[in-house]
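These notes concern the structure reproduced below.
For this depiction, one protein chain was excluded, whereas all remaining protein chains were kept in their positions.
Chains here go by letter, A, B and C, matching the order in which they are written, and residues are numbered from 1 within each.
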Amino acid sequence: MIMDTQLASLLTAGALIVIGIFGTLFLDNLIKKVISLAFIGDGANLFLIAMGYKAGGIVYIFLPGMSMSEFSQNAAYPLPFALVLTSIVIGASTMAVMLGLIIVLNKKYGSLSASKILGDN
Amino acid sequence: MIEYVFMITTILGAIITLLQRDLLKAAILTGIPGASLALLYQYLQAPDVALTQAIVGSAIVPVFFALAVYRTRRVEE
Amino acid sequence: MNIYDFILKKIKDVKMETGDEGPVTNISATSMLTAEITIISSLLIGVVMLRLLNRALMMALIVIVFLIIFMAMPIMPKLKREQNDSLATMSFYVIVALAIIVSLFYWGNLNV
Partner (left out) sequence: MSTENLLIPLMIIIPITCALFLNLLHEKSRVVKIISVIVALLLPTIPLLANYGIQYFGGYAPLAQNPTIATGLPTFITGTALNIFHPAITYVFGSAQKLMITILGFVALFAIFISLYEVKKPSGVYIYLILMGVASVMAMLLSDDIFNLYVFFEIAALTQVGIVLVSKVKNNYETALKYLIVGSIASPMLLLGIALLLGVTGNVNITDIVYSIKTGLVDPHSPVLLMACSLIVFGWLYAAGLPPFHTIKSAMYSKALPTGAAVLQAFSVFTFVALGVIIIRIFSYLHFAEIFILGISLIAMVLGITMAITQTDFKRLIAFLAVGELGYIGVGFGLGTVFGITAGLFQAVNEAVITALLFIGFGTIMYKTKETELKKLGGMLVETPKSALLVLLAGLAMAGVPPFNAFQSKLMLVQSSLNSGLPEVAIIMVLLSIVTFMTFMRAFHTIYLRPKPADLVIENENIPKVTIVAMVCLLIICLVFGLYPQLATNYLQGLAMGIA
């Protein structure tokens, strides 16, 4: 194994964020801008998940037959996972609002170009 | 070992999505990084998050984008 | 040509570039001038604060900043053009600020 899983997932998260920022800055189409923004959010979520990962650990569900000390030593850290659940839903709802606005603005301008719609006005 | 595959598909999927000129294709392709992330979460010991991400990331979000494309225009100008 | 006429001319140039209609009124020239003076004086006073770091550096910087300001005299029109409402400019500055903040905190906390 070249790289451990946690580091690799952190790097993936970083790559997603960079791709997202790049897309937001340089793509002109509004739908693609929103797709890039969704990638930034995904990257942040993956980052949080990777924070809670424990190499060689077990899933944080206390099944019958486990001893308490074994569970507490091996289970992954569940707090970040609980946070990501909220964060995913928030991201999806923000995106829905943005897409709704884009539909309205497309009716007004007949275009999806950010430089036309979101210029200096 | 398989989690590395998911990481690579996530990144490649994201890049391919942003390179599309057909917006409907791009909208549907957002499902690839979404689904790969869901599987990746499963391997990172977070089954409940994986479930949510599988629903939101690979079904709801692409459908939202596809609906928005359907209501606006399909090809990037 | 005195400085007031110079600034008035510059404002007219900027207005022509941005396609702003309407004549350059007395009040808009005055406000531009006030903004100009405010920004220059607060910049110079701000530079004086560097005395806490190094006194010689502060003196040198004051002279340099003063010269730069004098060369680029009407700063406010340029500054106003930069702070427009277009999304491209805004997101550009947001990303630049993010980069600056991250590197400043990294450098600053290890060195200050």
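Assume a contact is a pair of C-beta atoms (placed from the backbone, for glycine too) under 8 Å apart; a residue touches a chain by one contact, two chains touch by 3 or more.
All values derive from a computational prediction rather than experimental measurement.
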| item | value |
| --- | --- |
| Chains in view touching the one left out | A, C |
| Among A:I17, A:I31 or A:A75, the residue in touch with the chain that has been omitted | A:I17 |
| Hidden partner chain, residues of chain A it touches | 17, 21, 24, 30, 33-34, 37, 40-41, 43-44, 47-48, 51, 68-69, 72, 77, 79-80, 83, 86-87, 90, 93-94, 97-98, 101-102, 104-105, 108, 117-118, 121 |
| Residue numbers in chain C that touch the chain omitted from display | 22, 25, 27-28, 31-32, 34-35, 38-39, 41-43, 45-46, 48-49, 76, 79-80, 83-85, 87, 90-91, 93-98, 101-102, 104-106, 108-110, 112 |
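As a convention for this text, only the chains that are shown with their structure count from here on.
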| item | value |
| --- | --- |
| Length of the line joining the C-alpha centres of chain A and chain C, rounded to whole Å | 37 |
| Whole-Å gap between the CA centroids of chain B and chain C | 43 |
| Intercentroid distance (Cα basis), chain B paired with chain A, Å | 11 |
| Residue numbers of chain A (touch at least two other chains) | none |
| Chain A contact footprint on chain C (complex, rising order) | 84-89, 91-92, 95 |
| Residues of chain B defined as touching chain A within the complex | 1, 3-4, 7, 10-11, 14-15, 17-18, 23, 26-27, 30, 33-34, 37, 40-41, 43-49, 52-53, 56-57, 60-61, 64-65, 67-69, 71-73, 76-77 |
| For the chain A and chain C complex, residues of the former touching the latter | 21, 24-25, 114-115, 118-121 |
